[in-house]
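Structure, as structure tokens:
Apart from one protein chain that is not included, each protein chain of the complex appears where it belongs.
Labels run A and B following the written order; every chain starts at residue 1.
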Amino acid sequence: MTIQSRRQFLATGAGLVIGLALPIKGRAQSGAAAVLSKDGSAAGTFAPNAFVRVAPDNTVTVMIKHIEFGQGPFTGLATLVAEEMDASWAQMRAESAPANDELYKNLFFGLQATGGSTAMANSYIQMRQAGAAARAMMVAAAAEAWDVPATEISVADGVVTHAQSGQSASFGDLAEAAARQTVPVEPALKNPSEFKLIGTDRPKLDTAAKSDGTAIFTMDVHREGMQTVVVKHPDVVGAAVASFDASAALEVKGVVAVRQIPQGVAVYATSTGAALKGRSLLTVSWDTSMAETRSSDQIYEDFSQAATREGGVVVEETGDSGAAIDAAEIVHEAEFRFPYLAHAPMEPLDAVLELKDGKAEMWMGAQFPGVDKGAVARVLGLDGADVALNVMLAGGSFGRRAQTTAQIGSEIAEIAKAAGSDGAWKLVWTREDDLTGGYYRPLTVHRMRAGLDADGNIVGWENTVANQSIMLDTFFDDGKSEGTDPTSYEGSTKMPYDLPALRVNWVRMESPLSVLWWRSVGHTHTAYATEVFLDELLEKAGKDPVQGRLDLLKSEAGRDRAVLEKVAEIAGWDGERVKGDRAYGLALHESFSTYVAQIVEVSDAGGYPRVHKVWVAVDCGVAVNPNVIRAQVEGAVGYGLGTALFNELTLLEGGVVAQKNFDTYRMLRIHEMPEIEVAIINSVADPTGIGEPGTPPIAPAVANAWRALTGQAVRRLPFKSAGA
Amino acid sequence: MTNFTINGRDVTVDVEADTPLLWVVRDELRLTGSKFGCGVAQCGACTMMVDGMPRRTCITPVGSVDGASIETIEGLEGREAEAVAAAWQGLDVPQCGWCQSGQIISATALLREVPKPTDDDIDAAMAGNVCRCATYVRIRQAIHDAADSMEG
Partner (left out) sequence: MKRLILALGLTLAGAASAETVNGLKTADEFAGVQNDEERSVAVFQEMMKVIESPRCLNCHPRGDTPLQGDDMHPHMPPVQRGVADFGAPGMYCTTCHGSENVAYSTGDGSIPGHVPWQLAPVEMAWVGKSAPEICAQLKDPARNGGRDLAEIHEHMAEDGLVGWGWTPGEGRTPAPGTQAILGELVQAWIDTGAMCPES
């Protein structure tokens, strides 16, 4: 029995028809796949669809259409398949699906894409159907083999059983016969009450390889005759090469060539060490005429000037906020400033490309693999069908590898193009390249104004957000945006609070400096501005942060209410914001349809906050794997906390990026990590995101605690720069 | 020419003496478990054992390890290493995984000297290893678990 290249069609719950073309053997087995799948052989393998393969050795391998960079799709999506197959967890494996925008599209986006915390949400029905189809075919195969009615057959823990006749078989035993069965069009799915795996803690499928050094990431890929390439990039984002002198670099043993590419000056070498040494000896002068040359201070001033209540476009309006605030007993105003931020994934950006006889193969941790693949085809003048991309495990991303402009795909393609021959190249970015490489979380100014009546009720609320757009003018801009970009202000609109008069404006600012989604995107700043400003208003009104919010929640905001009540319960909230040298602060914020409330305990560590403990309540629908949910919340809190305390990318006069490595762009370290307690709300609602939603509430919660402790309102992040 | 042993194997490498050990091990010896994260000894992803002591190899010239014995994640052995590996697996410590080899080397180095570390001991040993996914809660617990398992 061999795998047929095309099978029948499988309809998914989202109505999508997926062609069952299987990944080409060898492609699928390369890179990360080879590491995580011990058996790459196709003989006797049962592959009912593009997502599930059952091998004769009884392993079930799930092709994961989302990149795995720590957020857990290998484990999560495999769980969905295993649940509906009634497989045993021990037999499950996961592999990265290769780039294929048709087979492996994100059902929310229409192309293969990881982002917006959608991996679980868009796959929930699709992967369960894939598993259910496989199960049905196993049962049909057994029924045929044993000549018994399919309805009498049961499946549990990967064993197919006919109790009456006492016969049983493993999935592996049945793989070959199952492959001859008809793929069911609408396989029945379990009722959530029947779930055995979904909703319980399960060990992650990628832990072992990530604990013994065997997991293969892009930077670990080696190809015969491969050259390593490092590129001298400008430290003013967007500058271009004016001239360069490579004579000293070319003297370095192992340096093969130095070539100018649109992105900078590329040093080709036989090893990374030689390439870096060569780069350090380059002399390059830069043309900054098309670059952002304003300083951060100047940009803040420009954005602040533009952030007027009449500025930009009104993106949400209820009632007459202006009149309400003008007539208010107390008017409260604040301006919040948020810096440019780098994602700084631990694995710097990288890619491998091999060009041979008019075909290109790539290895890369891409969130939009089809986009990077397309860029390679375009730059090298290849047919799209002649470019293959192996999606690799990535050492973090946080949005950085979700490239609408194929920054890395384009750069490796230009490297190959400049070489002018067949060959293999590995592009390695350094941390300096990463921090000065643009695509930052947008620098943002929020200007806010609200009014309280004599009873302390909020009568009007206004928020003007000024920043650059992430999505407009990219392929995500479908022309229906009417000039607005929700990723720029999401979270400042559709608040769960019942505010009688409200107005939110967005002012689109321009800069040649590129911006990008950064873990939780617009919520990175909107949660801070709204939850800190609200907390200040409640304080002015003499109201408790928890009860004050509960009183304000709209009647339909039941899930917000539930997480708020839950976090107050587990933290033992008693209304005392300060106890001894400790203070407590709260924030509530929904993002990516997941509801999160956090309470923090802080003290004053010599002028800035030390966070001791964080209590978190989260509602992300069905908790597919609570173990992964807790891990993501822990990580998201740490990620957001380190950033709030320490991080900003500062443009100096002339636009030079001041922070070039972790000595000045400093990461949260273990001694600064708080204890974290997570409560997951029980839910049967379809699962929503968990990679990002834990991040937005931490910074405002800390700010609210810090204000309680010190009286200092932190209106500019990071805390370090605010003088905290 | 530089000679050293790596994971018990004698090797001779013909590279410039100022080449960082990390790149020699990754590019020439093809042991890619040790990772590059910063190049300036700030993140610890490149940590290996050099003569039994943890060492940031992104700033270690290969010429300086002539005659040394080097252990990488691929060859890490012994009671402490086994306890750490089991604890890491038990708690599902890794997220993206990039920093974890360095974390495990540092944790093993700590436990080899301090079998029952306190939280302060863990902070002092591990603060040089950055985890951008912030898996620190589990790293700390896994080190305690590994220590407990060696007691039993």
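One rule holds for everything that comes next: contacts are C-beta pairs under 8 Å (C-beta built on N, C-alpha and C of every residue); 3 or more make two chains touch, one makes a residue touch a chain.
The structure displayed is predicted, hence computed values, not measured ones.
A.B. asks: Kindly note down the residues of subunit A that lie in touch with the hidden chain.
C.D. replies: The missing chain touches subunit A at positions 273, 276-277, 280, 430-432, 660-663, 666, 669, 671.
A.B. asks: Even though one chain is hidden, which residues of subunit B still touch it in the full complex?
C.D. replies: 18, 20, 38-42, 44, 47, 53-56, 58-61, 64, 106-107, 109-110, 113-114, 121, 124-128
Here, only the chains that are shown with their structure count from here on.
A.B. asks: Using CA atom averages as chain centres, what separation in Å is found between subunit A and subunit B?
C.D. replies: Inter-chain centre distance comes to 28 Å.
A.B. asks: Show me the residue ranges of subunit A that touch subunit B in the complex, using the header's touch definition.
C.D. replies: Residues 69-72, 203-204, 206-217, 219-220, 222, 228, 253-254, 271-274, 276-277, 344-348, 393-398, 428, 430-432, 627, 631-632, 634-639, 641-642, 661-663, 667-671, 673, 675-676.
A.B. asks: Per the contact definition, I'd like the list of subunit B residues that touch subunit A in the complex.
C.D. replies: Checking each residue of subunit B against subunit A gives 15-16, 18-20, 23-24, 26-28, 30-40, 42-43, 45, 72-74, 85, 88-89, 92-101, 104, 122-123, 126-140.
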